[in-house]
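Structure, as structure tokens:
The other protein chains are all here in position, but one chain of the complex has been omitted.
Which chain is which? They are A, B and C, in the order written, and residues in each are numbered from 1.
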């Protein structure tokens, strides 16, 4: 009889290597190793061989970068998403894509479960598993770090190394960093270690070697650089006039932002699993895109549409952060967001300088800004009669006057 | 019989000088000139004499700066207010205070109306008049610029100068600037003129002389500077450990922000009267305070309280922008906001550098961040059992699974 | 040279007859009379002749009932709309349709303006004119009741009758009712007159002759009647198993509701123009449809989608009430609403009895309710492990415990 199959999210590092072997032993199953290239720039060479050597029956290494940019990052940026006023959701938005591909593979391979190496304290486990639930409820999930047997077998790193050595798993000796990172096309995150003290200052010069995607503002060029982003219906489709697909846009903006010290965030955030944690992020390209998008909207988006959409940013951000990307409520919100972007087209010029993303002009063929109306000079369009404001104010004031009269009558 | 009295918001400039005289003539009334010191740093010397010389029967010059900081700026910053994602509402928040003082004077003097020189196209007229309606519905409002007779008499600046000369109104010959400004303790705004073209780049070096409160990031010191803000229940009560009242905090932060090129915003915004307009703002101290406040909250505010409050920022901002400060819905929202700040106490350390406000640590005696829980190391507090996450995820996933099953059954 | 043309919303009553003649004289224009049949059941016979006799150059009498039901009532009911918790928006939702048809005619006829007989105190003027602005900003609007000249010429009904007689306008002598009404396919409204006293009780037996579409609960049959509504994607498509178009559904439900004393509402409401007013409504079919729709959703709509949509009902209702049907923010909200209805399909059984609409069962091929999961008996589906609830609760409780601990440490 054929063995059961399990699809494992595999990175080639110690944890997922050990898990690969452990799953194979524990479940007596075929393990299909899966690695998504979402722009983490890890060394993917040799990964297939390593997985096979560790015991995988099959290996998938898929380049999902273009899909990541087009179908995940771009729709999210249309919404103006910013979790708790600070975080551009670089890790959160990648998880649903990875999990989606995993269940696709599981189905294609006839696997009964997917497995991942995320811990039981973090958000990623939730994001992986909610995605799997939404897309393939019939497929099981194995999260070894949440299994008591696994945690007892591997109380620390030493036991994992011993296990790896015993089973001939090749372990790369890497200089242990005093923090953990997660990188993709949108950002890199840092947490744990010294960062667990919220009074610790990661912006201090002595911590500069932690950063990967950007120089510090202090080390950025003394010369500002201008960039123009062209938007169509809320999506950036060209840089400096050159048409690009979403992946190309993100890569180019990352280069630009990183060069100019843009997009570092240091924050305490609220995890879905109930605790606060401290994270540091570099999101160089995303920060430029976020700023440009708002400026494009400011010229082309109707006031009430903007205020309505803005009132839903907290909700949308929370959904993405918590892993509900494929949930029906996120999809319903996206319908509103997409509709709101119908007219968000034009060009934004930005000035990049030592950490700053500075607006330097915006224009659009479908601009809703009419200087003839707004001008303090005579209005050539005759669209606005100052006398109209009297009635406007008086009717807006009416309920306030009535309330005030009632209040006064109480005294 | 005693003449009617009108209280005029008077600045000593050409417009309100002409209006003072015109009101006196047109309404055969006593004009009481009122000037609020809200930190505009205009020359207030000689203003009383000038008003009297122009025909005022009485003059009030009131220092409202402390009240402005304490009762208007501070409560608004508790709410995390940011209009359309960009504007810190520096002009908007000052208007209710000015109008409140005007109706107080009107009542004390037995005046029947207040008058102002705001145009019929802007937001300020609305803010003044909604405040008056909410606080003193029995008092009338005269807005000469919305009166056809006035606009016909003064189609341009030339007619105003002629009128002033004819009536012996002293007019200061000022070099006309190609834009208009409004300054107070929180910010200075620029609009009109060259700024009406949204493609015009005010950040270009050649426009540097427009700015008043800040140097450009380029001209800011090469050396970063640290500052610590101490918060109690959402309000900043000390800088670098030195206790200060709100006014002192704002002044000190303005100095710091201005020195380091912080707080410039260039945006297209949506006015309440229905049009878009372009504004440039310098809000040096407010930008530092805004950033610090969010960071203080990130450590001390409950997650769900933050998400709820965040979902209401767009609404609160809109109310302040539109002039509904004294409206019952703003007061109801404030009750929620004030309650949300009960635990927002501690110290935020910031690094100021060439336009950047960089988090450099946060701490609090009432921190809700517990590194013992969040740590990836063994949890000394035993507050978190990783196995709990399994049930948490499974129940969060349940409705997604059921929905997904139904979807699949459709195919 | 050809005369200017004006399209007038014409009912054949005294007001719009006088306005027709007055417009023709005052503007020296051709008046095109337009009457929409939206189910008001007025006598439309002879209307064309009357309009022509009064001076109209052309007459349109258009049956818009099917469009009203399909494109206005149905999308609105998908949203679960209820203004201020009570009003099903029967008048509000009709106005955009009428105004849309008017500007269509104006364009087809080359007219430069539309005119209506709505007063300056009500909501209808706003709804007509916002629709015109959104669909045809180039077309002018004439609202005689807001023109001082018109109001001075016609200070009361007597002057209008005299004017009509003088100009040979046929006036039907109708017994004046001490209130005004507005009727269409969705409802009939009553306001003014005796109803202006909010303590007046319109439900008292002696006022029974005011009502048009329904008997009182007291007079309704002693025998309950069952009806089954079939929904597809949020829309009712069949009654008692018989397929019907939206117009047929509304007419049939009106008959049923009216027979059983269903759908009367008596309320004080807040007009957009700033005042409160008192209205009484009969919405027999709409009340049945509203109830059925919610019950259909309860079985088939995802929890979080419902809660999100519910949080937007106040906003959506406000937009419809205020006349912003064709505004981009209503259209954006509708995108969300439509998406939310994708799965709202099935059958609802209701029992109608003396004013009550009582749920009597609901079923669906895409039900999200799984009694195997919910049951207190053993769960045959194994989809729910009671032990999961422990982790679920513990992680939901975590932030509360941390907050509570901090609170206790303060004491």
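We adopt the following convention: contacts are C-beta pairs under 8 Å (C-beta built on N, C-alpha and C of every residue); 3 or more make two chains touch, one makes a residue touch a chain.
As the structure is a computational prediction, the values presented were derived from the model and not from experiment.
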Next on the checklist: Going by the stated contact criterion, tell me the shown chains that border the hidden chain.
Outcome noted: A, B, C
Next on the checklist: Can you tell me which of C:45, C:148 or C:206 touches the chain that was removed from the display?
Outcome noted: C:148
Checklist outcome for this item: The one residue from B:93, B:305, B:320 or B:352 touching the chain left out of view is B:305
Checklist entry - What is the set of subunit A residues that contact the non-displayed chain in the whole complex? => result 302-304, 343, 366-368, 370, 373, 383-385, 387-392, 394-396, 398-399, 401-403, 406, 409-410
Checklist entry - Mind pulling the subunit C residues that touch the left-out chain? => result 80, 84-86, 119-121, 125-126, 129-130, 133-137, 143, 145-146, 148, 151, 180, 192, 196-201, 203-204, 217-218, 224, 264-271, 273, 275-278, 294-295, 298-299, 303, 306-307, 310-315, 318, 326-328, 349, 351, 353-356, 358-363, 367-371, 373-376, 378, 384, 386-390, 392-393, 396-398, 400-405
Next on the checklist: Please output the residues of subunit B touching the missing chain, sorted low to high.
Outcome noted: 270, 273-275, 302, 304-305, 308-309, 315, 324, 327-329, 331-333, 335-336, 338-340, 395-399, 402
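Note that in this section only the chains that are shown with their structure count from here on.
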Checklist entry - Residue numbers at the subunit B-subunit C interface: does the shared fraction exceed half, giving same, or fall under half, giving different? => result same
Next on the checklist: How big is the rotation, 0 to 180°, that puts the C-alpha atoms of subunit A on those of subunit C, in steps of 5?
Outcome noted: 180
Checklist entry - Whole-Å distance, subunit A centre to subunit B centre, using C-alpha means? => result 32
Next on the checklist: As a quick test, compute the distance in whole Å between the mean CA positions of subunit B and subunit C.
Outcome noted: 40
Checklist entry - What are the residue numbers in subunit C that touch two or more other chains? => result 302, 304, 395-396, 398-399, 402
